[in-house]
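One structure, pasted below without further comment.
Note that one protein chain is taken out, while the other chains of the complex remain in position.
Chain lettering (A and B) follows the sequence in which the chains are written, and residue indices restart at 1 in each chain.
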Amino acid sequence: MAPLLEVQDLTTRFYTLDGIVHAVNGISYTVEEGDTLGIVGESGCGKSVSVLSVMGLIPEPPGKIAAGQVLYKGQDLLQLDRKQMERIRGKEIAMVFQDPMTSLNPVLTIGRQISESLIVHLGMGQEEARRRSVELLDMVGIPQAVDRYSDYPHQFSGGMRQRAMIAMALACSPNIFIADEPTTALDVTIQAQIIDLVKTLRDQLGMAVIWITHDLGIIAGLAEKVLVMYAGFFVERGSVDDIYGDPRHPYTLALLKSVPRVDRTSKERLAVISGLPPDLLGLPPGCPFAPRCTYAVEQCRKENPCLEPIGFGHEIACWVDVTTGRER
Amino acid sequence: MTRYIIRRLLQTIPLLLIISVILFVLANKMGDPLASFGGRRRIRSGDRERLTRKLGLDKPILVQYAIWLVGNDWMKVDIDGDGILDEYGTRKGVLRGDFGKSFMEKRPVLEIIKERVSNTLILMLTCEVVILIFSLLIGIYSALRQYSTLDYVFTAFSFIGYSMPIFWLALILMYIFAVNFKQWGLPYFPTIGMYDLAVGRTVGQITWHMVLPVATISIMSVAGYSRYVRSQMLEVISQDYIRTAYAKGLPERMVIMGHALKNAALPLVTIVGMDLPLLLSGAVVTESIFAWPGMGRLFWSAAQDTDIPVLMGILVIISALVVIFQIITDITYTFLDPRIRYD
Partner (left out) sequence: MTTTEVTWEFFEEQIERPPLTPAQVAWRRFRRHKMALVGVGLLIAIFLYVTVGAFFYSEADANRTDLSITLSPPSPDHPLGTDGTGRCILARTIYGGQISVLIGLFAVIVSVTVGVLIGAISGYYGGHIDAILMRFTEAMFNIPQLFLLILLAKFLSGKIPTFKLLGRSFSGSVIVIIGVIGLTSWMYLARIVRANFLSLKEQEFVTAARCIGSRNFSIIFEHILPNSVAPIVVAATLGVASAIINEAYVSFLGLGVQPPTATWGNMLDQAYHHLDSEPWMWFFPGMLILLTVLGINFVGDGLRDALDPRALTQTE
């Protein structure tokens, strides 16, 4: 079965007054129908930029998709013109963003913002779109959906707003649902509700989900396949069990170690990753993680490793075997 | 909502009072209020005293302020200085439209102003419409096509237009479109007055005569506001909700018209509403240059003649208008922005 989405060697750069920012550096992955993919990494590692590139939402100056292909159902999205891309966005591939307050237009009603997609993509009339929007609001768990249709974003709480955003995204039953840190701006309890909501909808509608976050905990309960990203590169790829049960990249290890755990004694110090986050304006030669890596060897500073398989479906980009010493 | 309007209206009362105090102090210090009663003959000293008392000008300043506001025709005045109250005063007070009599024309100020107000309004309203249309068009285009050639051209024009003294622009326009057009045998624009006396006060005449003055005032304002619209649009376009709109696959026109514009236009309402004092200031100079018989020109000639009552009358009316316009603008803004509406 051909994959639904196939990203090959995607490279995105930003040309700024201070220099060229290498945001995404040749990443590749595939998404099959019904997959749940998680992309994990710290802030600024390029995960948002990578999916924005897929959606064609990178502003062309100063950004530029320098290389790569994004094949959706066999068609390269990067080659499409504006009108063609507009037909795909919102209808086949949909996205929700991090901050629901700023991501919703404050002067338009929630209902209108949902109906728009239905009218534009599915050709519905006003009344029909209205009815369907109310159904959607109901489906995402907003009580009194009929009344809430004509309310404005500021009249909703944070969790409700995010639910409304999800309703907006799912309006046309897309095949791929991309969530860019949708719960980062919400409290933990609401977070859990939203994640459950997405899981339920995913099972109901059978869509593929790409979930982006810096929170390892979320991925553990949600994703099947995981990609760990650092400085615009993928450093480890595998199933959830691989990543959490048998992490092999030094960065993944460090991430997992730095998560505070309830069952640790309070005597132990919180582990941190030493050093500073990478400056995407001037990446050092070699592996981008090398300056902060406790396993780094001479080779790491000279050459950037590629993703190589070390198990079934489990790949890492590293010169070192963390269980022993040198690999290559 | 109504509560908000009422609250707003109540807030302006102290404001208007303070403005009136400032203007009153100015009026008081600036000249001799009895000058309009002189005429050719010199006033006999006895007459002068009687008039002074009749108009309440001998009272302490606070009382004078009160009289200025509400007049003294409802109270008895001691005219001949003997301590016995004789007749009622003759002033009606500013609140009832009595601004005194013009020094020059010996007519009630309000009458003179009324004749001119409509002329200024015709000019102002036309300007506002022209300004709005062009500012929006240029501003939106510049924002959408940032860094394009036309954007640079517009920006350059904006800066230049906005840095010019208005009368210099008027002179240039006059020189090119009136004087030189005439010399070159082209149809030329008139530069004086509102209509040709020979033809009369027709719509055609007024429109033809309006072209240069409106162009002068509008070019300057459009220069400023198109930049403002541009920066507002740019800011709005960079907002997250615009990105969401694009992410939903909405076509560009719909994103700009339906989503961006509504947000960018909100502050424009405030600005346009507050534009009134500037437009009026511009009117003084423009009307004077083009001999347009409006309030601006009246102010200028009154200033030249030191016709205090007229000057004060215009100032009070204009200040009141500005305040009222501000309230209207605030209320309109509240209507348009749903976030405020439900507070």
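Points to keep in mind about this one:
By our rule, contacts are C-beta pairs under 8 Å (C-beta built on N, C-alpha and C of every residue); 3 or more make two chains touch, one makes a residue touch a chain.
Because the structure is a prediction, the values reported are computed rather than measured.
Across the entire complex, the residue among B:I5, B:M257 or B:L278 in touch with the chain not shown is B:L278.
Contact with the undisplayed chain is limited, among B:F167, B:W208 or B:Y228, to B:F167. Although one chain is not drawn, its touching partners on chain B can still be listed: residues 14-15, 18-19, 22-23, 26, 29-30, 159-160, 162-168, 171-172, 174-175, 179, 277-278, 280-281, 284-285, 288-289, 299-300, 303-304, 306, 311, 314-315, 318-319, 322-323, 326.
In the analysis below, only the chains that are shown with their structure count from here on.
We define each chain's centre as the mean of its Cα atoms; on that basis chain A and chain B are separated by 55 Å. Residues 55, 57, 61, 82-83, 85-91, 94-95, 97, 99, 102-108, 116-117, 120-121, 152, 154-155, 165, 168-169 of chain A touch chain B in their complex.
Across the complex, chain B meets chain A through its residues 147, 239-241, 243-252, 254, 258-259, 262-263, 266, 336-339, 342.
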